[in-house]
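Heads up, this is only part of the complex; the chains shown haven't been moved.
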Amino acid sequence: MTRPLILHPDRLFPADKVSREIARNLYESVKDLPIISPHGHTDPSWFADNKPFGNPANLLIRPDHYVFRMLYSQGIALERLGIRTKDGTEVEQDPRKIWQLLADNYHLFRGTPSRTWLDTVFHDVFGLDVQLSSETAELYYERIDSELKKPEFLPRALFERFNIEVIATTESPLDDLRHHQTILDSGWKGRVITAFRPDPVLDPDFEGFVDNLAQLAEITGEDTSTWAGYLAALRNRREFFKQMGATSTDHGHPTATTANLSAAEAEALFLKVSRGNCSAADAELFRGQMLTEMARMSIEDGLVMQIHPGSFRNHNKVVFERFGRDKGCDIPSQTDYVHALQPLLEAVGNEPDLTIILFTLDETSYSRELAPLAGHYPALKLGPSWWFHDSPEGMRRFREQVTETAGFYNTVGFNDDTRAFLSIPARHDVARRMDCVWLAQLVSDHRLQEDEALELAADLAYNLAKKAYKL
Amino acid sequence: MTRPLILHPDRLFPADKVSREIARNLYESVKDLPIISPHGHTDPSWFADNKPFGNPANLLIRPDHYVFRMLYSQGIALERLGIRTKDGTEVEQDPRKIWQLLADNYHLFRGTPSRTWLDTVFHDVFGLDVQLSSETAELYYERIDSELKKPEFLPRALFERFNIEVIATTESPLDDLRHHQTILDSGWKGRVITAFRPDPVLDPDFEGFVDNLAQLAEITGEDTSTWAGYLAALRNRREFFKQMGATSTDHGHPTATTANLSAAEAEALFLKVSRGNCSAADAELFRGQMLTEMARMSIEDGLVMQIHPGSFRNHNKVVFERFGRDKGCDIPSQTDYVHALQPLLEAVGNEPDLTIILFTLDETSYSRELAPLAGHYPALKLGPSWWFHDSPEGMRRFREQVTETAGFYNTVGFNDDTRAFLSIPARHDVARRMDCVWLAQLVSDHRLQEDEALELAADLAYNLAKKAYKL
């Protein structure tokens, strides 16, 4: 059967008339604000080269592990979805066949944010008005494929159409940022900045860590075989990233462990890990120490620091060996912040000019740890609900569990954290709606006055991100 | 005072008119579907012998630890409730006195699912229309006692009246399934199947484990003093259970620990534990290894596997020593799935033809661990909210925290997990209502269209359980 595709104007708003009306008014006031996207994973070459995006499967399925992990969970082999293998074993090449698989199984996404994001892209970007299904798969393919060839669907045109004020990508210190340079040189007005993600040269467990240090030495002219030289090299790259527009750093560690070793201890530890055969405990301690070092450099150079721990990466070893990283196999696990962050906070947590933004995959920490910490330490702010929790219910739980202890002003608005460029407006739209739903509840409960909620709606949709990330 | 006993047709539905109307429509479409009860603890002898159930206290109080744990928590001695002691010390024998105690304290159950289940049984099964209280205790006793003597209250008659399509009981591999054989031989059409629960011969800490192995040898003719013989004996009993109708196995371990040892390591470990004096760590490792072995056998024979870890059994040693197991003293504790299941998942998690159904007593794992795992691994599905969470609020949290990441189709519908036979329709009714409430919210939020919700309502109430359990 073919269902109409309807994006109801009141979607996500409460059923009750009184609070729905309040939510509507709040949303009306923020829905057209420009998008601030301070943390994400779009590819800067899109905006540098401004070439057409590929076919529907390449654009919307292959790079989106939220989409293919769900299909995989129901027994659809990744090979049939065209996911490239590490050893080059052949996989499905026909994008129409891949697209049909998504269409045939679209019911699996009922109740998920992926469904909301995709429907919004289908409707708002490609003008489709029937639901994706086996029957409409071909119609969809044709429409999307042909639209993508038009100039108004080129990356820069979409960037402008999406009303993006600024977007941050994420790069390794070993990246030469050539695409960002191309954008800067091009005269195009779109603001695409980088963020400094040093895991490859901070994490002894990162693939190629020792080689990465050598490469870091080469790029910076610093001697990364010494602790002082290593720190100087990092300062050097931070400065370069900052010159290229970066306002933030980004740290994805397995845990929230931090350390505050003496200089001599830190140096000895560095010498051990930099030779490439340290213990797991050494690696963990080194990562922890480097968070504190990064925080100290942030006090110097003003870069905002983002920490998002707690993912068990590549949990499915079978998939990892065959297909590599980022295949939907990163699974959250329990994360302690209170003890883990204490060394870093003792060192720098009372600095009012430092901003450290914390993310979590473990929602139990919202009310127990993160809100109490961010509601006290001047250096701490809370990032939005993240990954699997970047969803209506996830956002509801975030506000319900965080606001009473940390307030609104220790949070930093929304970021989309995505490489799915087309879904960015949809993601911000969901966040704006859900924040308005929460504010509407506070107003209808008489905990907040409506004009305060209007101020807050704009803060949550726009101002807080801009301020926290210094954009 | 005597209050009327009213089962309001809109019970559990949202107060808001719009979503209440949607919930009503959805519920209307599923309320009369047959009951699939794939996991429970009813006694097969009831259906084999088809004799009248006992008196009200024996039927509704003594076997229901949800009921007597609440009374006990308020200082009512278990002896006064007629709970049998291990040493035969005398306890209350008069079922009328026991019944009066429940009646006098019925206010304790306000806001609990036990209250809902009991009221539904009182009203729908026994036709009572006043609330249970001190004043109405006698009326209740007389009515229930006299009804139970009628032919239409015999187990098979109730089974049919309850519209049960299939019910699974749970038996040890050492059970000869004679009651199931009697049912099969009887010509009665009711489908009562068994499930294979091998804890007594898999868990070195189970009472009588070594003797159980000897008994297993005797039953199967295999040499359970060797690893190969032990595995063969298990295969043998699985096959027997399957022939008798079983479609699933059931594993109640203290933690979710799994292991994937080499054959030699597994054999050595078996030799150690089978002698009966292994360490706690050995026992834990062996249980973990056996989950993986059971999963491998499930790939061979197609039995669906159920894992429900995380209970601290017999927490109250004083009660355990006096009254024995299953006296309401099993308390949930924190449970890790992400690290614990990794060895098993590495071995078999990518098998699309294997079904492992996970349960939890630790709700923090819903959004953090279980939904992300089930939303990725082909072999994993999520069982419904369970035990203390088999309740309206527990079901609400389950759907709110699981759906966005795992969708609906990585869940398996409802099971009642009960030995309280009369409450089975009430339990399924609560589940159907709460699933319709969740679907109604998605519809009224415009996240789902109403005809999709109608499909889902039937899937959650009937189709998913049937499919997942191969019934």
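Think of it as A and B in the order they're written, each chain with its own count starting at 1.
One rule holds in what follows: a contact is a pair of C-beta atoms (placed from the backbone, for glycine too) under 8 Å apart; a residue touches a chain by one contact, two chains touch by 3 or more.
On a predicted model such as this, the values are computed, not experimentally measured, just so you know.
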All chains share one sequence here; work out the copy total for the full complex from the 2 shown.
3
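Keep this in mind: only the chains that are shown with their structure count from here on.
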Rotational angle, Cα trace of chain A fitted to chain B, multiple of 5°:
120
What whole-number Å value describes the gap between the mean CA coordinates of chain A and chain B?
40
Given the complex, residues on chain B that touch chain A span 14, 16, 18-19, 336, 338-339, 342, 345-346, 349-350, 352, 364, 367-369, 371-378, 380, 400-401, 403-410, 441-442, 444-449, 451-452, 455-456
Please output the residues of chain A touching chain B within their complex, sorted ascending.
3, 6-8, 10-13, 15-16, 69-70, 72-75, 107-113, 115-116, 131, 312, 315-319, 328-329, 331-334, 361-364, 388-389, 391-394
